[in-house]
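A short write-up of the structure that comes next.
The other protein chains are all here in position, but one chain of the complex has been omitted.
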């Protein structure tokens, strides 16, 4: 693949982002196929959102993962780790070849995100329902320090059945954390079937509104809408914003799309080849020779960032 | 006190209920005063609601607390145990003299409700946030058995901060439990202060609506409104109803009203006397000679009960 | 072990047995929290949809609902992964199940390291310590499929709450079909005079292998299947400890608080012989193949044999 510096900078346009997302999808399928286990469905549904975050929105320094001023991203739906690992590798936090180690003994890439093992991973997750609370803590710390960095948390739609999510939602509003954005990967499926059949969470907009959040509803595969929503979220004063992103579980691999059984199963043999074909060409970890991480470097995620942010630190209710 | 049979039957009118509630309040203060610890504030705020439930609404047989067809009441805000014990004693589940044992070693009246110790107590509570789930289980069992009995759960407003409450709320709607009524004692206070200051739960009507419940808002000290709401709740098909009852914490004892510091403190000496005076005369457990339990006996809580209920059993979504 | 050994995961035996007892007993109800395909409660759900409750990803609510169902006379089996019950719901089990001693059966699958690639977040290595410290809770760790089936029946017959620990990976079948099972009674699978290997779950088979290799070195080891962790079979433990004078415990669990803890506590207060504990040495798990992990964490016949030699040397000290 052709990792170029422009992709890591602030000006990656929708088209470039789409190209990165395509590579991310190939990585996801490739590494899960190699590992022989993992969660393709919810990784693929989140691929476009994660690409937009890591290649346009988040201020990060892959050369210094602990850079204090970085934005923080928490993958509360930790089983989508392959998607996170793919964008981190593409963004230069570690070599793309590491993706081949997914889920193997001794690898830096655990089955679920482990902030102690993997550069760029900001929170250890895998037990659902905990990430938003963690994000509230991060955002509160930024407020205390009057720092400009922001916090983004991605949740699954099934995950919203966990009561802790609503505790966290309540507190984020109470603490006036406008430096916090939640993104819900609304792919409509959980393990046992459609979310609406297993345990309905609708009407979802009403729920988040009733908990006091700004709510944006978008198509989670439309880069323009994604960027627009993430930027809008950054500019809402006084309260956190949630982006309800309609997505397709398994997006990009026809036989996986909208199929609950591809939640947590690895494609093998022919399936793997068909999936990679569907995603257009090679470049996944299964052919590391062709992969190349985009060179890292600090870079504000987007324009006018510090300008709009300076005034916001501190002051919590 | 003058426990007469009519009070336990289905036709107790608002005025009689008010008289029972007055006795219940005296019991609450008397027994907490005697025990030297306990939670007067949230017991007093719940006294009218509990009186209406136990003296008009619930179908119960104090002589046979395990009567299979009985309605079930779950006190999720278990620290209001004194209020529950008072209505149970008044309703004849055990002698009023037992109230003197509150919180003492060997008493049947534990500091928080224990279904194994106390006749008439349907759930062990005290760790907040769990009672609605328990009520969902009870209501689901009634549906499975196509039984006509109903389930009532009382929660505190601060308690609604527990995420498990929202898990339970979500599931009650999903399981179409129209045989379940939740009652929130909205006294506006929790331990550390006003609910809105500690951790805001508003807009509360919107939250319950967004979780799919029928919502009724009433004055939780107005017997007519209470009875009306409880009856209305019984007749809503297809989904559970929550009654948001505006109450005054410490209601009935001037110096306790709307004061967070009376959440969990016993009045002593002069305070105790002043409180009992405010509640009008003696009759609490501190003077058991004058107390007499209303004789027990099975009795449908309200008119036309079996008629409106027969068709409802079974069928869960 | 021999290549021709029949293997079966205990979770599969659980799922199948549930359907059988579900046919016999209409009071059996089953709950799951969006893992029914993995816990195998999906088999029951297919046959008895109206007696199956999926709470979605809301384990706390699941336990509360199970408690309510039990209070109304049902016999609920509640399943999720062992890392979530008891871990995610300890207080709910404590308050709503164990304290009132309600007959909820918690059947937790995917215990231990053999979960494999999912890693630490999904590998329950502490659940037995949590379950064992709860009063009124019976704790069972079946060694194979037939024992699991018998344990499910014993759990139904037992009026109180039960925790049943089950595994994801297929394990060698030790017992014939139709094994009988008595709660709190251990099976001495092999007699021996030098040391007693007291094991549970997958470690029973591993101890049988260890005993073989020890015998080759002239060390005669007894092997005990300690399939009830609570109550302990004190009689059998005392007998083998007296006979051998040295004990090794082996479990797919932390060396803290589980079987090793129980045996050390009991024997040190009655017959203080050396007790050497084989288990996970107070560390989190990680991703890897089950066999690799057992090797990496020292849950192998060799590790057991080493521990046995250590125990023998301690009695000489």
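Going in written order, the chains are labelled A, B and C, and every chain counts its residues from 1.
Simple rule for what comes next: a contact is a pair of C-beta atoms (placed from the backbone, for glycine too) under 8 Å apart; a residue touches a chain by one contact, two chains touch by 3 or more.
It should be emphasised that the depicted structure is a prediction, and the values quoted were computed from it without experimental measurement.
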Who does the absent chain touch among those shown?
A, B, C
Tell me which residue among A:48, A:122 or A:192 touches the hidden chain in the full complex.
A:122
Which residue of B:23, B:59, B:103 or B:221 touches the chain not shown here:
B:103
Check each of A:16, A:48 or A:114 against the chain that is not shown and name the one that touches it.
A:114
Residue in contact with the excluded chain [from C:115, C:140, C:276 or C:312]:
C:276
From the list A:54, A:134 or A:152, pick the residue that touches the absent chain.
A:134
Which residues does subunit A use to touch the chain missing from this display?
68, 72, 114-116, 122-127, 130-142, 144-145, 163-164, 167-168, 170-171, 174-175, 316
Across the whole complex, the chain not displayed is touched by subunit C residues 83-84, 86-88, 90-91, 94-95, 98-99, 120-121, 126, 129-130, 132-136, 254-257, 260-262, 264-265, 267-270, 272-277, 282-284, 314-315
On subunit B, where is the contact patch with the chain that was removed from view?
35-38, 78, 103-107, 109-112, 114, 124-129, 158-159, 161-163, 190-192, 195, 198-199
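The definition used in the following text is that only the chains that are shown with their structure count from here on.
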Linking chains that touch, what shape results: line, ring, star, complete or other?
complete
In terms of CA centroid distance, which chain is the most far removed from subunit A?
B
Expressed in whole Å, how far the mean CA point of subunit B lies from that of subunit C is 41
Between the Cα centroids of subunit A and subunit B the separation in whole angstrom comes to 45
Between subunit A and subunit C, the Cα-mean centres are separated in Å by 37
Among the residues of subunit B, which are close enough to touch at least two other chains?
163-164, 167, 170-171, 174
Residues of subunit C that contact two or more other chains, please.
55-56, 58, 60-61
